[in-house]
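A selection of the complex's chains, in situ.
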Amino acid sequence: MKAVVYKDTFEVSVEDVPEPRITGPNDAIVKITTTNICGSDLHMYEGRTNVVSGTVLGHENMGVVQEVGPGVERVKPGDRVSVPFNIACGACANCMRGWTSFCLHTNPTDGVDGAAYGYANMGPYAGGQAEYLRVPYADFNLLELPPGDELENDFTMLSDIFPTGWHGVELSGMEPGDVVAVFGAGPVGLMAAHSALIRGASQVFVVDKEQDRLSLAAEIGASPVDFSTGDPVQQILDATGGYGADRGVEAVGYQAHDPTGEEHPELVMDNLVQVVRSAGGIGVVGVYMPQDPGAVSERAKQGRVGFDFGSLFMKGQQVGTGQCPVKRYNRQLRDLIVAGHARPSFLVSHELPLAQAPEGYQHFDNRDEGWTKVLLKPAA
Amino acid sequence: MKAVVYKDTFEVSVEDVPEPRITGPNDAIVKITTTNICGSDLHMYEGRTNVVSGTVLGHENMGVVQEVGPGVERVKPGDRVSVPFNIACGACANCMRGWTSFCLHTNPTDGVDGAAYGYANMGPYAGGQAEYLRVPYADFNLLELPPGDELENDFTMLSDIFPTGWHGVELSGMEPGDVVAVFGAGPVGLMAAHSALIRGASQVFVVDKEQDRLSLAAEIGASPVDFSTGDPVQQILDATGGYGADRGVEAVGYQAHDPTGEEHPELVMDNLVQVVRSAGGIGVVGVYMPQDPGAVSERAKQGRVGFDFGSLFMKGQQVGTGQCPVKRYNRQLRDLIVAGHARPSFLVSHELPLAQAPEGYQHFDNRDEGWTKVLLKPAA
Amino acid sequence: MKAVVYKDTFEVSVEDVPEPRITGPNDAIVKITTTNICGSDLHMYEGRTNVVSGTVLGHENMGVVQEVGPGVERVKPGDRVSVPFNIACGACANCMRGWTSFCLHTNPTDGVDGAAYGYANMGPYAGGQAEYLRVPYADFNLLELPPGDELENDFTMLSDIFPTGWHGVELSGMEPGDVVAVFGAGPVGLMAAHSALIRGASQVFVVDKEQDRLSLAAEIGASPVDFSTGDPVQQILDATGGYGADRGVEAVGYQAHDPTGEEHPELVMDNLVQVVRSAGGIGVVGVYMPQDPGAVSERAKQGRVGFDFGSLFMKGQQVGTGQCPVKRYNRQLRDLIVAGHARPSFLVSHELPLAQAPEGYQHFDNRDEGWTKVLLKPAA
């Protein structure tokens, strides 16, 4: 079958690879109908991870069940499903508590809890930017979708970024009526803003410098803040009569840049600590790494982010972090899509056949005007 | 009246100062029966704050109501009361939500929410290491105690360190059955350990290097870990079959020292990130400062603590921080003392008349063997 | 001044009564701009309570601060304020925990915790269907509103029914994405539906038989269910493919009637137990009474409601009940109104001068077509 394969820094190609097969009684094979390029795929693409050449990429997957192992009872061939990016066993202590993003069983990598498809350090699982995907623990992991092909570009956001944005809001401790500041108007940031508004935020600021992204933020009812035109903290303070925000969402990660393009891993956390009120909360879903060989300083290479912890403490803020346990949210988000209250497809800019994946990666990585979210359609 | 007055770095004296008076309708005057020296008083004593010479110190106060303003209804002269260290208005948005430690109304200091008695940056309020203390918003702030003088040395812990240790456990997200690692066996750390055990922790580790403090930890049922004899993270991993802890409590603060005595503000957070499991939590009640002129590096002087945020994110840990809202807990803790389930007086090492406060400060600051907690008795 | 006075069953009149005065240092006098007739006023009007003749009615009040006692600091004359219907001291154990609706201090009535303005059993406080109102503990109780007169008919819902509807949803345990069934399309039920939608419900059913009310439900995006045309449980099961609802809100109370008009106090709870899924929740804000001399059976006269507790247990449902602690929600709801995300004024049908209060009571009590919510304007 055809699949998107990581070759080297800034190089992916579409190649023939062996089709996946059922290898355990709880596996399913899913025929992929839509698979997205994720912002975190770009960490690999840019050479900021240790991903191995030859890896099939892709952890934002959906499709139709093709075949199931003998232990699978709930899901049947022909079912349309969303595949959460986390691969979780469903039976360990963390899965038990709902933290499928930190499954203790599925990732053999030393010191890493939680597994994913086609991702550096996340276990030996092929990705889904391909015609077919093997899904372990299928009954536990797969989410049923209404049959057919309606709402495909909304449902495809259920595998990662819609729940991830939602998780950022959840980690921030947001309550209805709160003012929320989202840093980063990439796909996750925009999903966080969409989520906060669905959950009853009174006002949501979205901070970025890309005009196309800021326009999307405005379109969904958020207040765009362009940090290239002035200090974003001051802009939000001004817009709220000095109040700031009740909650903040970090949707940028360690590769934050200042307006001049210089990388400052502590920049976004510093801004959030300043703009969020005392006793407020910050949800961090932008990715930070324990090791980052490409970082700007020795400290940053060791994952050290020297943000203003003193002010954080003095303000009594709370911080939640980490990868999203998709299953905790995807059922409800599916229902909100079906009911018409959520429309995450608003950020889709491009639908490409699998063969054009390399162009998709290139434009998305360049943050080329208008390339906000790229979907790959293997069957197209 | 007599009061303990801050003079200069490493210098306090007991002096005559004017007695406090009712200045607003909701004030009360409390005759102090017990007032403790707090570990955080030592930040001022050591010159690591901007406290003004002449300040009456003391925020861990209890006593008997002497007089009340015309707006005070609940509390009456003769009532025995505990005085939470936070001075809170009871009516602002943060008090409303139970965050009396970040009252928006009582501290005129620019950029600081929350007030306290006799403390740097915490507002213009005299401390209670004195014969009398003025308490604003007395009905809201004061906690009634059973009359008489029984359990005095237990109840005196209700003004700050017992609730603060409890808050550290709460911020960590502890649930019954959890393994908890407390860093720091000073008074707050020991109170955190006591709290975790009362709340049903299955095992509590307490990390320090002072033998007298580690002995107290063992006495209350915790497992002492001496970091001067080996890496505390490794010791806890070894003792738990590699599991580590579900939750961690930071009860040291920015003046953390390694076994050689060198200051490393990021040391404890680094250890906690390592020892706490994925999806676990960390409660930070050890004090960090936005500015610290006496710090070891330029970064630390700005309150920047470059701990391993990359690993924190990768493990999906949650962090809660800040001063304790005493009122949220002191009523229940009082009831646990009365019922005999809590005995925080176990850490009292010295009871001194007010006149001997300077010696108390000196020995406590030196961490002299056996000086774990000093109570001052103004009436003695 | 003029005020609405309860005279006898089905009789209220507008009379001259003495103006209220500051009687304690923490009091304020509020000049009423809008005061609503509440569905629960009708319990008194219909003679189903022991309210005393001569009582000034009205607990849904807003206006402008006229005068404050010497202990009042936060609120100033000229401030536009919403007056929560609960009169709370702010300092007792229940106020502390945020349960201002069960204040232990303000109601001298034996066995009743919680006080309110102008209401049977809720303490000796005059109501606000009048030109002026005395508000105890003004700093604690009053909520500041933006100056002027904009959004008056939205803000007037903050004193009771908007928070009460919101509380019903909160007590039900609703989470975003849930299906919610609200029984009763009176003002509280409609506010509950509005609240559930603001908080991200995927679908909200509203059950009633009055067409004007059901139309309002549809207007705000809920799904009306007319119980006069068939079993409402079955209608909801049919509309959800047999699923039912995740959460239910009881917004009817003990005076529930079947389609033939017969009173059945257990009817709504029975329906809720049936329609809500296993492990779901029910929030009860419709009023039930410990004694009800006018009830249909001996059991009901004693407040006994023999609903299907066996099925409730077998389904593992949770039930929250009781009067709303308005302060827990009114700040956020105000902000949602200001931001334009909430528009509770949609249910206002009539604005009357105080003098026409008797007609307002009569039509509202008759459930006359189109009389969904009556506002009184004392200054008109």
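Each chain carries a letter (A, B and C) given by its place in the written order, and its residues are counted from 1.
Methods note: a contact is a pair of C-beta atoms (placed from the backbone, for glycine too) under 8 Å apart; a residue touches a chain by one contact, two chains touch by 3 or more.
Just so we're clear, the structure is a prediction, and the values are computed from it rather than from any experiment.
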Entire complex copy count, 3 subunits given:
4
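By definition in this document, only the chains that are shown with their structure count from here on.
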Compute the distance, rounded to whole Å, between the mean C-alpha positions of chain B and chain C.
42
At which residue positions does chain B touch at least two other chains?
none
The residues of chain B that touch chain A in their complex are 94, 97, 99, 101-102, 104, 112-114, 171, 254, 266, 269, 277-279, 284, 287-292, 299, 302-323
Sort out for me which residues of chain A touch chain C in the complex.
175-179, 198-200, 202-203, 331-333, 335-336, 338-339, 341
Using the touch definition up top, name the residues of chain B that touch chain C in the complex.
24-26, 69-71, 73-74, 89-93, 96, 98, 105, 139-140, 327, 331
